[in-house]
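As you look at this complex, bear in mind that one protein chain is not there, while each of the others sits in place.
For chain A:
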Amino acid sequence: MIKAIVVFNNHGKPRLIKFFQHYNEDMQQQIVRETFHLVSKRDENVCNFLEGGSLIGGSDYKIIYRHYATLYFVFCVDSSESELGILDLIQVFVETLDKAFENVCELDLIFHVDKVHYILQELVMGGMVLETNMTEIVTRIEEQSKLEKSEAGLAGAPARVVSAAKNLDLPKLPSNIQLPNLPSFR
């Protein structure tokens, strides 16, 4: 079973954190830090498996990672997973991201972390591999985005009304009205 999937950059800044077993927030951050510490020290020409992270799991668990440009993709798995298989899975995950974002880069992950989560949800569920067909995953994601967009047309209306009302030049505008804090519009 996959215990956790963590993506962080070369400086250890987390870009995606997904745990399939409950850890409190402090523990999660500690695990990310420890994992970064372990993984970042390693040369490019060593194997992609690491044992002995003290926080997650114990002896039965392994860290399996791949390093792409500025990002580390780290999977923490127990002994019931095939090590080489997980390496392939990471590859599939990254290729899917690439398809979904069209030449994925770190910035995509930063600004669309929710979408990355959705993609991951179609790939891995409850710590187990759900689907490895990239076309299928991307199609499903697109379908769901379409669904969201259609809702935005209808349900987005109230929000638009509010903002429209805000911009109305009402003559009886109360004198104590607080003008929108400009910097927050940035």
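Everything that follows uses one rule, which is that a contact is a pair of C-beta atoms (placed from the backbone, for glycine too) under 8 Å apart; a residue touches a chain by one contact, two chains touch by 3 or more; residues count from 1.
Convention: contacts and distances are computed from a predicted model.
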Choices "AP-1 complex subunit gamma", "Phosphatidylinositol-3,5-bisphosphate 3-phosphatase MTMR2", "Response regulatory domain-containing protein" or "Bardet-Biedl syndrome 10 protein isoform X2" - which one is the UniProt name of the chain not shown: "AP-1 complex subunit gamma"
Which of A:49, A:68 or A:101 contacts the chain that the document leaves out: A:49
Absent chain, residues of chain A that touch it: 14-18, 20, 22, 24-25, 28-29, 32, 43, 45-52, 82-85, 87-89, 91-92, 110-111, 113-114, 117-118, 121, 125-126, 128-133, 135-136, 140, 143-144, 147-148, 151-152, 155, 158-159, 162-163, 165-166, 174, 177-178, 180-181, 184-186
